[in-house]
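Complex shown without one protein chain; remaining protein chains in place.
The letters A, B and C name the chains in turn, as written, and every chain counts its residues from 1.
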Amino acid sequence: MKWTLAIAIFAATIVLVIISWFQSGAIERRRISSADTPDEAVRLLLSRVKSHNWDAAYAQLANSSYVDKDNFIHTFSGDDGSLRTYASLENYDVWPLHSNGRLATVRTKLHYSTAVGPLDDVRDIQVEHEGDAWKVLWSTAALPKLAPQVIPVNYLRWDVINRGAADDWGVQNVDSPRVRIVSMNAVQRPDRIVIVGEIVNEDTVPAYVDVNATLLHADGSAITQENSFDKISHILLPKQVSPYRVDFPGYRLTQIKSVRMDAKSMLVPASADPVIEVTGQKLQKDALGKMVLSGDLVNESGAIVNIPHVLASYYDSNGKVIWVSDGYVDQALLPQTPVSFAVDLPDDIASQAHTYHVVVNSFVNQAS
Amino acid sequence: MRTVITWLLCSLAAAMPATAAELHAPKDIAAGTDFSITVNGDSHGTFYLIGPATAEKRSVENGSEISIPGTDIEKAGNYQAILCSDECVSTEFYVHAAEADRLSLLVHPSRVPVATTNAISAVAIALDRFHNIVFSHAQVDFSVNSNNGSSASHAQPTNRGIAWIRLTSAAKASSAKISAAVGDTTETRVVEQVASEACNLHIKSYWEANHLVVQTDPVRDCSGNNVPDGTVVSFTKTDRSGKTTVDAPIKKGIAKAEMPVVGNARISVASGVVLGNELNVGGAR
Amino acid sequence: MDTSFFRRPIPLTASILVALAIHGPLLMMELPLKTSYDANFHVFFASHYAQHWFNPWNEKWFAGFSQTTYPPLGHQWVAMFSYILGLPLACMLVYLIAILLLVVGVYRLSRLWVSERASSYAAFLTAFLGTITFLVYSAGQLSTVLSAPLYLLALPYFYDWSRSADGRALLKGVVLTLVAAAVHHVTLIFGSFMFALPVLWLACIDREEESSIGKVIGRGIVFAILAGIGVAVVLAPYWISLIKHPIEQVPIPHASRSNFLLNIDYAINYFFIPYGALLLAMPFVVWIGAASRRLRPLMLGFWVAFLFSLGGTTPVPKWLLGRAFEILTFERFTLLAALLALPIVGVLAEMLLDRYKAAAAVGLSAAAVATMAFAMGWITWSPYRPDSSLDVNPVINFMDRDGHDKYRYLTLGFGNSIPKISTYSHANSVDGEYNSARLLPEFTHYGTAQLTSAKFFGTAGMESLRAMLEHANKYGLKFIFVHDPYYIPLLNFAGWRQVEIFDSGQITVWAKDDVPPAHPIPSDAKPTALEGILWGTLPFGFSLLAILLAIFMRDRADASRNLVEFPAITQEPVFIPEAR
Partner (left out) sequence: MKRSLRLLLAVAVLFVASGYSAAQSSPSVEFNAANAGPRSVEDLTSQTVPRDYAFAWQNLSQALDENRPGLLDAYFTGFAKSSLEQRIKQQAQSGLHVRYTDHGHKLNVLFYSPNGDLMQIEDDAQLEMQILDGGKVIQSQPLHVRFMVLMTPGADRWMVRDLESTPAPRSGE
């Protein structure tokens, strides 16, 4: 009995550990590591990228002698304080496009977790059969190199001297900037109500702005309130216009009587730089067949813009704002160097969009 | 029966205090003034004074008056004076504000576009030295002095302590000092009268290297005031390559943007909700 | 009688003094507050009881949460001692009491199964357990460490009652069980399967001649029913809150649920360090346990606890717990497994000392010391060690001045420093370090823990943080303290502005100008006044009752007189009056 029970317990423990080993996908991982098929080779590369095992990932490139290792790493980990430097590869989808037995193309959709939210990147990867396994043929665009130059800085800046915390009512103070919501449109989407529109700073000083929207019942009571969060340019220079968008997930227009809009403005320190030019704006379909507004961003200032954020408002033929979409660009904007962007919009909206207006928000890391 | 009545009267007389005190206060007292409450009868006991900013308790000895220092009644309003020994007696009195001695002056906005009717408001609240609102009528003298030399004044009586006026901003951008005076006290606020919306926004273009430079004429409002630097002017160019937009701030009176042009291009300009002229430009050089 | 030094039991007092000598100085240094994850959490809970004994609604985390979601007794004792010692030392004192009680508890549990000498070895080794070092100095689990010995102390009474219908044992056993539950209910729930069932089995084996197995089990059931009713009453506000708000949030990943074979760091953290040299003894524990009829239930209890302590390395916890697997953390089971193994380890020590004498003593001592040394070292070497170097005083000072506490705040990149801030600041936060009490949808809809560590939970974490920031106006969330620049871009785009810098930029303060002052967020989780009174009186009252019973109702006779002497692995019949 004593041997039987002891052996049974040892055996059962080992069996249970083995079951869990299988369940945790270890076998699958082992299979992928053999890179027997094109998509397994890509999966292996991406799994190594995900775990930041750069040496192993680089060793898996068929053309490693032609690919600069730093350049390869920067493709995933970013540089110049761009959004990629705040991102980590969280997951990926891989599916083969075509293969001729020696060369194959695999499409990947990389899901990054970033400091501003999730970010997807679709990329087609060439794979080559080499020996017993498939290896990745990596193509990286050369990183732009800036010529040494001196760019004079003569930008405008506003500073504000705030009152203290003491309540000194009736004493001279500087009023909040005058801002005005110039348009508002409530749009029903399948899963939500979306309030879109534009706001302008009518004052002669910069304004911090935020737009709140409250859905109201017929009796005027509030149903819920949301704000524009990052779907707005919060700092508006004098006479600058920003699109805004407020989402109400789970609500339908039939549930509400009206919407109360509330534009908050504050006087804040601000700078007139950087100026970003948006060139080559076009509505077109991307590689996945989705309608996007694409173009290039050109930083006309001398400092690097680390994270650009594109906000686009779309108008129908009557000039009414019908949609606002946004997107973060994962590359930094070097001075005078175009960087492409694309923000998507629903197909049904695209068919009504007559024209559009793009505004660029920016994050400049003061420490960089 | 007589015995019974005599007994009852004796009992009542015994039950009554020897001297039932009564308090008498002046009915109308100015804030911060010393005064006394007259006591008829026995004033020995505990004295309470309850008012808007007061809750005082003290023992008082026999005497015909209870003196109240002005520091106990600095806040205007109704007061309760209570004297308790075996039982409590009380009186009420009202403390009104002292003479108007200071002002709260609310002037809005601190920045106003030029030539805007009734755009500035000034509200003055007359207060005494204890920050009580002076409800009695007082005359507030409003005056406006612009740094370009013009000035105006207007006297306005208070109604329940408040006097107010509205003003139209000047046609020229400048600072305006708005003052209100009551008695010897004057309060001043400054309002910046700033340029209004851009007027007749006009752009021109020229080539520099391979880029087209588009720039505005000096940007002014309809009264000829320079629109402040930092105001955003939006340039939009449409050509074969698509649409290009630049939001450029005005620097030294003009806004400027460089744009690549492919083929023929149409360039427009706007500042806020104000639209300017359009340019049609030929192909790139 | 053998008078050899190696054949004598170690007096219990000596074992207690050794535990005191080892852990006393470490706790006087307030080590858990600096090196552990949860010690500050317990201090925070205690600080609330110290100020609001009868009001378990705590506004400082999650815009308001109920402390009735966590058994209060450990925290209430810390709060009580804090009136004299201050919160940090009070907490250390309770840790120390827990460790000393563990030594006594192991001794008393062991006496049910093994000889006095083996029991004394088991008790002596308790102080060196890697799992205690891990749970106290690295995990900072006050409740598990305090609840376990109380439960161990209740078990001999459960045995006595089940075996011989001793009414005094029933009373003391039930009261101790209730006190253990009032410290930590989870330990009780699992303890009832892993400890109580083997003890009941033993009581059946050791039952009195005139008693049947049915009667023993019947008495066991009576004990369970009384304990169940008692726990239902003592922790009534907890059950009310659980029924009102069952835990339905999206599971939050925890490393103790991982398959340790796939991550060596997890294996070291949750397996090698807590068990230490005990791993070498495990084959013998199974072998000796399997060989003896009396030890078999104990060994099986150990095996189940051991499997649970492996988290996702075996599928057993998932099979048995279902969805609860995703809510529990499994490091605590190393303590339960170690405690169940110790009596048999005591027997092993007895055998080794009998055979190898001084060499065995040296070997065992070296193994014990090495186990504890490595566990202490791991506090420094561990890649998962908490960062306690951050000075949070500037945050506390900022929130408590100029009316800033009218608003709620959030920290980003502060690791497990949240409780330190919350304990000493008047201000309220939308974040917190206690997952079970979170009812705000911004938390429960995402598989993430604290917002301060959002980035470590990937997209789920950042989406949760975004959702919270989107509703900043609703919660009066105006101030955000950033210790990790990773979060700055999001704050920038969401409209926050940097307003102050502390410690040469170590911490930056961000404010959103249009956020209105915070209001109380209505919640149906708020306990009623009556629940507050029950919560403030019953658990603490029962702990006082247990102390009174221990002082004034002494055990009738030395328990060892009723016990079967061990070893019995020879299968030879044991001729003592009550054994069969």
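Side notes on the structure shown:
The criterion applied here is as follows: contacts are C-beta pairs under 8 Å (C-beta built on N, C-alpha and C of every residue); 3 or more make two chains touch, one makes a residue touch a chain.
Keep in mind it's a predicted model, so treat the numbers as computed, not measured.
Note on the undisplayed chain: of the listed residues B:V39, B:L106 or B:A126, the one touching it is B:L106.
Check B:H137, B:R166, B:H202 or B:K252 against the missing chain and you find that the one touching it is B:R166.
Interface note for the absent chain: among C:I84, C:I243, C:A529 or C:I551, the touching residue is C:A529.
Taking the complete complex into account, B:S90 is the one of B:T33, B:S90, B:T116 or B:N277 that touches the chain left out. If you put the hidden chain back, the residue from B:K75, B:H211 or B:K251 that touches it is B:K75.
For chain B, the residues touching the absent chain in the complete assembly are 28, 46, 48, 50-57, 75-78, 80, 82, 84, 88, 90, 94, 96, 106, 108-109, 118, 121, 123, 125, 131-133, 135, 159-162, 164, 166. Contacts to the hidden chain, counted on chain C, fall at residues 54, 406, 516-517, 529-530, 532-533, 537.
Just so we're on the same page, only the chains that are shown with their structure count from here on.
Chain centres here are Cα averages; for chain B and chain C they lie 59 Å apart.
With centres set at the average Cα position, the gap from chain A to chain B is 45 Å.
One finds 42 Å separating the Cα centroids of chain A and chain C. Multi-chain contact residues of chain B, defined as those touching 2 or more other chains: none present.
Residue positions of chain A in touch with at least two other chains are not found.
On chain B, the positions that touch chain A within their shared complex are 104-111, 125, 189-190, 194-195, 197-198, 227-234, 241-249, 251, 257-260, 271-274. On chain C, the positions that touch chain A within their shared complex are 259, 261-262, 283, 286-287, 289-292, 296, 299, 303, 307, 310, 312-316, 402-403, 455, 458-459, 461-463, 466, 469-470, 473-474, 485-490, 492-495, 497, 505, 512-514, 569. Interface residues of chain A, counted against chain C in their complex, comprise 1-6, 9-10, 13, 16-17, 19-21, 23-24, 26, 83, 86, 88, 90, 111, 113-118, 165, 208, 210, 212, 225-227, 229-230, 232, 234, 264, 266, 268, 306-307, 309, 361, 363, 365, 367.
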